[in-house]
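Every protein chain but one is kept in place in this view of the complex.
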Amino acid sequence: MSNMTLDNLSKKYVLKAGFFTQLSGRAGVVSAVDQVSFQMEEGEIIGLVGESGCGKTTLGKMLLKIEDITSGSACIDGLDISSVRGRKQTVEFRKKVQMIFQDPYDSLDPKMTIREIVAEPLKALKLCRSGAELQERVSRTLSLVELTPVELYQDRYPHQLSGGQRQRVAIARALVVEPEFIIADEPVSMLDVSLRAGILNLLQRMNREKGIGVLLITHDLATARFLCNRIIVMYLGKFVEITDPTSLVEDALHPYTQLLISSAPDLFTDTSNRIKVEGEAASAVAPPKGCRFSPRCPYAKDVCREKVPELTEYEPRHFVACHKVSKDFSNLYNME
Amino acid sequence: MLLEVKNLSVDFKVGRQTLRAVNNVSFSLGERDSLGLVGESGCGKSTTAFALMRLLASNGSISEGQILLNGVDLAAASYDEIRKVRWKDISIIFQNAMTALNPVQKIGDQIINALREHEDVSKKEAIERAEYLFERVGIAKSRLMQYPHEFSGGMKQRAVIALALICSPKILIADEPTTALDVVAQRQVIELLAGLQDEFNISIVMISHDISAVAEACRSIAVMYGGEIMEQGRSKDVLIQNNHPYTHALVGSFPSLHKPLSTLAQIPGGAPNLADMPAGCPFSPRCAYAAELCGREKPDSRRVRLNKLCKCHYAEELDFNKKGG
Partner (left out) sequence: MKKLKSFLTNPQTVTGLVILVIMLGLAALAPVICPGNPLFSVGKPLQAPGGDFIMGTDYLGRDVWAMLVWGSRISIIFAFGASLLSLIVGIVLGALSGYIGGWFDDLMCRIFELFYIIPRTFLVILMVAFFGSSVGLMVIIIGITIWPSNAKIMRAQVLTLKSRGYVQAGNVAGGTKLGILFKHIVPNGMGPVLSNSILQMAQAVLTEASLSFLGLGDPNRASWGLILNAGQKHINSAPWLVIYPGIALALLLLAFNLIGTALHKTLNVKQAAME
């Protein structure tokens, strides 16, 4: 069982600049993730949805300690990630949190057999006392991800498997340490459509049977809707809306969420009266003042361009960061 | 008919084996028409498109069939004849817009050079045409003389579309034009492609694994599997009122924002192996409805309801919409 708390978590990158620019303090700073807060409950599957460059992958990497945290804090299971230091604590942390990478063609070492790949975390984290125990856990995990008969697969190399099978190996590697929390970064986007469902169903089963918390990072709202208990919509480093899938699709409040939902191609709905797209996605290098979505927002008022909207609970468990729906400013918008 | 593909087959030589990547494919494209080729990786959709432009890799060849462009058979044409057709009559947008543009040359120069290579126009006129196209694809003409790295992914893809259209081709082939893009940029490209048809009088062949994107961009659709077209007809007719079990399974495995939430259906088994295809229907090993006949005998393509073509022994009996509603 696991929970996750993000408190004003931020990540800033300093752009490479000339010596003098840095001296004068004018070097560009990219705020890839900007003061995000969130409380995840035990055994939830959370979807983190947004366009490329919105900071969702950076956020995932911070939670895995692949990237350092600039400010704020993130706790997984009561353990503050930035306090994890030294080998011993890192080992404890890796036992709790694991990851499934986007590209199964890239995330498996081509020179290792499937058995070696799945056994790697067990060896690195010294979780097995004997070779027999190691083999037993590898076999058990491979059959869990439906790579059976295990004997057929475990001595193969990644290039001898199909994309779907590789992603199953990647999932097995994450599951083998029996983590409490898994971060899955676009786990199906590189796979053929007919294989995606299998991987998604597998993730869902792991969550239901073992109570493993999952953070699903994706650009695809439909995938998130299918798998997640709650969905976070992210735009340029900010959380703009958090709610459950049904209310997200039927009752999206943030104009950006509405644009996303209206833009998604869909067979089963009428797409003739979509929300118009305004402008190009802004860059996190020079984010707009005020609400970061304001330059593209059809409802933007002066206040949007000046004051950053706070993420507030508009309805129970439905959070939005938009002046239009907040009580203080809603009268501005109703006058029209 | 502008383009008619008749019984097209493409073979690849791999080692000592000859693999049939495209098997007996026929379709046609009228003026201002649009056709989507959909299917999973390895189904032959891209190979079919490349064959239309004779852009096959050196170990691949058209072994049978005709590609009639205004009555001229491109499959039998000489290299010089093909070169005249490319870009002028048929133009292509490759999958990865990031690599289609030369990173050290201004986008405007690339477009102008392409035009002046094929047509005898002055530089001034070329710039005017390029600027017009830029505005049409939704990029300010002031950005014409910028470098590719100054553009976002969606803008690059639209710039590539402008580049492909500069010689006013009759047919535009778009290979996975939306795959690398975000939802909003994807939608802009799809809307753009649909909008360009009427204005420039072009026909579009779009290749994608994303059925909902194709359904929006294209009037008709051909679902491919194992090198063959399994079902073709008008987009909504094929995708919503499926007759082929593969179409049905493919649509069923797609998560949607609006259809009722239930477990997603997974198609059992893996992608077909071209070196080891079943004697009968290529989909039969993975098909939930396969009977003994399916593994033995290849079904013929034949007309079914809604004027669709379907390649399944049981196309008439299988009506997937009765239960689902």
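Residue numbering begins at 1 within each chain, and the chains themselves are lettered A and B in the order written.
Just so we're on the same page, contacts are C-beta pairs under 8 Å (C-beta built on N, C-alpha and C of every residue); 3 or more make two chains touch, one makes a residue touch a chain.
All figures in this text were calculated on a predicted structure; none of them were measured in a lab.
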Next item on the list: Can you pull out the displayed chains that the omitted chain is in contact with?
Entry: A
Item checked: Absent-chain contact - pick from A:Val14, A:Ala124 or A:Ala286 -> A:Ala124
Item checked: Given A:Asn8, A:Ser71 or A:Thr90, the one touching the chain that is not displayed -> A:Thr90
Margin query: Out of A:Leu9, A:Val49 or A:Met99, which residue would touch the omitted chain in the full complex?
Written below: A:Met99
Item checked: Of A:Lys11, A:Arg115 or A:Arg173, the one touching the omitted chain in the full complex -> A:Arg173
Check: Which chain A residues touch the hidden chain?
Finding: 64, 66, 87, 90-91, 94-95, 98-99, 101-103, 106-111, 120-121, 124-125, 159, 170, 173-174, 177
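As a convention for this text, only the chains that are shown with their structure count from here on.
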Item checked: Computed distance of Cα centres, chain B from chain A, in Å -> 32
Notebook entry, point to check: Which of the residues in chain B come into contact with chain A in the complex?
Noted result: 40-41, 152-155, 182-188, 190, 209-213, 215-216, 236, 239-240, 249-251, 253-259, 261, 263-267, 270-271
Checklist line | Of all residues in chain A, those that touch chain B in their complex | finding: 51-52, 162-165, 192-198, 200-201, 219-223, 225-226, 245, 249, 259-261, 263-269, 271, 274, 277, 280-281
